[in-house]
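Removed: one protein chain of the complex. Kept in place: all other protein chains.
Here is chain A:
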């Protein structure tokens, strides 16, 4: 008797969710193939071209450019420039230069799209509480859902390679830009908004001449996070064939090759530090007179 009560949970039939989701994914793939196909056809090769082009530039030139940029960006100090050059030499020395360029391309392209989509979405969100209430749970979902879960349908839509890597990082990395754009604009003080209104600004004048400049620091912090997240996604995206430093890590994982894995991991860390400091300094520079 007691047994039967305790087993009551087992009597509930399994609710079919996995299958409908699969069907739904198939449906999307078919229905929107008019979108996925051309993207696959043109954008995939484009990404590889970019990476190929970067690899053509002699590494020494790349290092010099990075060093000069770092020097001026940090207010004519040598720290970041020195670190960048040593780090890049290390990566080159470990024969990971092509992988570095692949990873860099992935990060830049996905961050770029994350920002140009994220900022407008953040702006719309800041202007409407309804939109904010709708978008916030979606952002939560994008960030908390284990990345592997949406790697699978992504691979289904875009097959394998760089493209699904970009797409997956895009989804994973976009939320901070959206969130902080929204926050930055909402934080602009009431008096400043009133001032721009009182002088007869239009909606766009208020946005571009007051709100966005005031929110710039916050938005830049969001972009910094987006770039870092997109880098962190690169390793995971290698599971669906994205090339680059991440693939080296995965490969050594499969072969239990601790040494190679460590070196590739170091490469990712070096790139992460360089990118982080670059975007942070960009922010500091721009915000100086505020």
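Definition applied: contacts are C-beta pairs under 8 Å (C-beta built on N, C-alpha and C of every residue); 3 or more make two chains touch, one makes a residue touch a chain; residues count from 1.
Definition applied: contacts and distances are computed from a predicted model.
K.L.:
Name the omitted chain as UniProt records it, choosing among "Lactate utilization protein B", "Xanthine dehydrogenase family protein subunit M", "Polar amino acid ABC transporter" or "Quaternary amine transport ATP-binding protein".
P.N.:
UniProt protein name of the non-displayed chain: "Quaternary amine transport ATP-binding protein".
K.L.:
Which residue among A:77, A:209 or A:255 touches the omitted chain?
P.N.:
Answer from the full complex: A:209 touches the omitted chain.
K.L.:
Using the document's definition of touch, tell me which of A:3, A:95 or A:191 contacts the absent chain.
P.N.:
Touches the omitted chain: A:191.
K.L.:
May I ask you to list the residues on chain A that touch the chain which is not drawn?
P.N.:
189, 191-192, 194-202, 205, 209-210, 213-214, 216, 289-290
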